[in-house]
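Encoded as structure tokens, the structure appears first; notes follow it.
Of the protein chains in this complex, one is absent; all others appear in place.
Entry: subunit A
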Amino acid sequence: MTSALDLETIGGLARDLAPADFVRIVRTFETDLSRLVMLMVEQATAGNLEEYRRSAHALAGAAGAIGANRLAADARVAMDPKDTTPPRDLLLRMGAEARQVLTELAEWAANPGRT
């Protein structure tokens, strides 16, 4: 399987920032990711599609910022009111992708100096 993280983006962050700052950003993203995915699940369950799309937008931004491009692309699909993919299918796909992102981020956080 190809990497869940865009090496240029995550590598750039690792290169530009002090290790402590890099680790703090990874932690912030982990918090963002779990909060936003949970919100999307709740909002999809409640049928609140407007808030579901807003959370998807925030997730797309956060994921894009650390180079989780596939996750960001899934989130953008969820943002699109014209898309007909059932939210449940999308959320399952995003959950799997998120797990891979978190795994790879953990490796980066353990060794920010690798590029």
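Just so we're on the same page, a contact is a pair of C-beta atoms (placed from the backbone, for glycine too) under 8 Å apart; a residue touches a chain by one contact, two chains touch by 3 or more; residues count from 1.
Please note the rule applied: contacts and distances are computed from a predicted model.
Chemist: Of the candidate names "cytochrome-c oxidase", "tRNA modification GTPase MnmE", "Two-component system repressor protein LuxO" or "ABC transporter substrate-binding protein", which one corresponds to the UniProt protein name of the undepicted chain?
Modeler: So, among "cytochrome-c oxidase", "tRNA modification GTPase MnmE", "Two-component system repressor protein LuxO" or "ABC transporter substrate-binding protein", the name matching the hidden chain's UniProt entry is "Two-component system repressor protein LuxO".
Chemist: From the list A:V41, A:A58 or A:V77, pick the residue that touches the absent chain.
Modeler: A:A58
Chemist: Sort through A:A4, A:L39, A:I66 or A:L91 and give me the one touching the missing partner chain.
Modeler: A:I66
Chemist: Which is it among A:L17, A:V41 or A:V77 that touches the chain not included here?
Modeler: The one listed residue touching the chain not shown is A:L17.
Chemist: Suppose we count only contacts with the excluded chain; which residues of subunit A make the list?
Modeler: Missing-chain contacts on subunit A: residues 9, 12-13, 16-18, 21-22, 24-25, 28-29, 31-32, 54, 57-58, 60-62, 64-67.
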